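For this depiction, one protein chain was excluded, whereas all remaining protein chains were kept in their positions.
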Amino acid sequence: MKIAIVPRLKPSRLIFWFGPVLAVLATMIVGTLVFAALGINGLKAVETIFLEPVLNPQRWQDLGVKAAPMLIIACGLAYGFRANVWNIGAEGQYIAGAIAGTGVALLADGSLPGSPLPLMCFAGVLGGMAWAALPALLRTRFRVNEILVTLMLTYVAIQLLFYLTRGPWRDPNGFNFPQTRLFEAAESLPIVVPGTVIHLGVPLALVIALVMWIVMQRTTVGFAGRTVGLAPHAALYGGFRNDRVVWFSLMLSGGLAGLAGIFEAAGPFGQLTPQFGVGYGFAAIIVAFLGRLNPLGIVLGALVLAISIVGGEIAQTRLGVPNAAIGVFQAMMLFFLLAVDVFVSNRLVFERDENA
Amino acid sequence: MSADILIAIFVTVITASTPVLIAGLGALVVEKSGVLNLGVEGMMLIGAVTGFAMAATTGSPTLGFIAAIVAGAAASMVFAVLTLTLAANQVATGLALTIFGTGLSALAGKGFVGRTVDASIRIFPDVLALHPLGRLIFSHHPMVYLSLVLTVGVAWFLSRSRAGLILRAVGESADAAHSIGYNVIAIRYLAVAFGGAMAGLGGACFSLMLTPMWSEKLTAGRGWIALALVVFASWRPGRLLAGAYLFGLVMTLELHAKAAGFGLIAPEVLAMMPYLATILVLTIISMRPGSAYSAAPACLGKPFRPPV
Partner (left out) sequence: MAGQKQKKKDAAPRIALKGICRSFPGIVANDDVTMSVAPGEIHALVGENGAGKSTLVKMLYGVLKPDAGQIYWDGEPVTIDSPKTARYLGIGMVFQHFSLFEAMTVLENIALGLDEPVPRRRLESRIRDILHTYNLPLDPRRAVHTLSAGERQRIEIVRALLLRPKLLIMDEPTSVLTPQEIEHLFKTLRRISEEGCSILYISHKLEEVKRLCDSATILRAGRKVAKCNPGKTSARKLAEMMIGSELKDVARQATAPSRKREVRLSVEGLSLAPSSLFGTPLAEIAFSVQAGEIFGIAGIAGNGQNELFAALSGERPCAPGVIRIGGISAGDKSPSSRRALGLCALPEERNGHAAVPSFTLWENLVLTGRRTLALTSAGLIRRRRARRFSGEVISRFDVRTTGVDAEASSLSGGNLQKFVLGREIAQNPRILVVAQPTWGVDAGAAVTVRQAIADLAAAGTAIVLISQDLDELLLLADTVAVINQGRLTEMGPAATVSVERIGMLMGGIHGEPAVVTPA
């Protein structure tokens, strides 16, 4: 008996949409075993990480707040991934956006007539775009691989964040802690559900997902991106310029990452600290894949990752599960998803051996 | 500047370059077979923590290096199964491997943070290093010599050996290689395993030679820099060596600038240098007419599934 993978006549819709569910289930099962191997009560840990945040209504607001930045970033990344533009440095653009937005707040320092918030958000978008512009320029002009450049720039952004928070932007009244001053109320994202931590960025993230769904599925721009990704030669023939799609992908994903960055700084963080980069930019890559590079799917994908993050925090305080375990879980989800994905357009067959 | 200082800088440069060189050699072989594994950073971290843990438990750095090789190769097999057997997207799988390696190494290394090991190994007697010239040649860590041997070995393998010819053929056209009877998948498995082993060893060079200690994200993006150097080197081992040493020089200058107390330049700005230098170097190499990418193996990153 031999197992072989053969192409399906038609891609399986069932596996396409249930693949992510299978991947999460497989992660839970393997996760249980991994924890058991580390000497932790695996079943309890997995239950705490994956079920507790869902079953406990008090955690729901946390889910929204954690999901929002990943949702915003992943929507931008998804367009690029479909177009074969691999921006894996969203983390850097996220930090750059936060820096730019914060810069506006610190520079204006209450001197603006109205609320500085719109300007901060605008600066955040521009900051993220600026951080993504260099890879776009280098890829379109000199064919430099954007994977490496976006990633290198993430390390640069982190150092820039360190420099600013420790140096010029350090809060003079902050007891020498490396952090900027806290944002004023006018500089912060308003809370939309009183009594919770749900800020304006959460509903806006859903709006962004909806808009991005229309852009990707219904517009010429979305069509151009998909064509460039699936068949670059056909795209050229059809009159879509590869370079434009590269620029659009990187500006879109960079801008959205920057927006997520300033939302986070002006929202839950309330200031910039060296620990600002918590990895949403990397997690968003997994979110984009879990969501099938489709903004509506990404809403669910962001929720799953938010569950794992919130659950991970609970498990850390309650069971002493190291925080790093969550990264392992997230990567496992992506592994399993990529494995399951193969069976969207292929199936397993069991061949009998040659009978002569 | 006296000869002594120059020699000291030279030794530092070579040592600092070694992990990147070793990991880069592995990535080069993998890419020559037509596979793009972006998981180098993750495999380096897994190698670094495994090597350190083994050395800390057994007291033998040699065993540590061997364990790192095994761990790196094992991690690469996850990638191989997904991208070679299942023909999954290589970019996404490589990224997942890096995220996985980052998390797993942090998880496994929790108990080893802050511990030290005696990792000093010398292969030549110290007396040889008394004279400055002797120091230039005989004072290095064994891994430095090994990396040079590996460079020559990989160069010979690719350009002179029949196995290397077959490996290049698979990277040049998987379909053609398959149709004349080569087992493309098996050959790529071997290449990926070699790449994993080298990444693991490169990682262990961090935790057992450079620092020597373990902390989270110890390799700080060196795996990515190794991948960039392969492009810079136009997939040639000799140029990879030159690129790695150039990179080592930038790193060393950063350290020396810090030590010399350049008050004008913030340490954070200096810390950006290796990454900015990498971008610069990638750009320069791509600007040349008939750019570096034309030297890329023709099948690089393309999934291959043999017809059944």
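Here the chain labels run A and B in written order, and each chain numbers its own residues starting at 1.
Heads up, the rule we're going with is that a contact is a pair of C-beta atoms (placed from the backbone, for glycine too) under 8 Å apart; a residue touches a chain by one contact, two chains touch by 3 or more.
Since the model is a prediction, treat every value here as computed from it, not as a measurement.
> For the chain that's not shown, point to the residue among A:A108, A:A231 or A:L348 touching it.
Only one listed residue reaches the unshown chain, and that is A:A231.
> Need a quick check: the contact residues on subunit A for the chain that isn't drawn.
Considering the whole complex, subunit A reaches the absent chain at 6-10, 218-221, 223, 226-227, 230-231, 233-234, 236-239, 241, 354, 356.
> Mind pulling the subunit B residues that touch the left-out chain?
So the residues of subunit B touching the unseen chain are 162, 165-166, 168-169, 172-173, 175-182, 290, 294, 298, 307.
As a convention for this text, only the chains that are shown with their structure count from here on.
> Between subunit A and subunit B, what distance separates the C-alpha centroids? Give it in angstrom.
Their C-alpha centroids are separated by 28 Å.
> Going by the contact rule at the top, pick out the subunit B residues touching subunit A in the complex.
The touching residues are 38, 78, 82, 85-89, 91-93, 95-97, 99-100, 102-104, 106-107, 110, 216, 220-221, 224-225, 227-228, 231, 266, 268-269, 271-272, 275-276, 278-279, 282-283, 286-287, 291, 293, 305, 308.
> Note which residues of subunit A are touching subunit B in the complex, please.
4-6, 38, 86, 88, 134, 138, 142-145, 147-149, 151-153, 155-156, 159-160, 162-163, 166-167, 282, 285-286, 289, 322-332, 334-335, 338-339, 341-342
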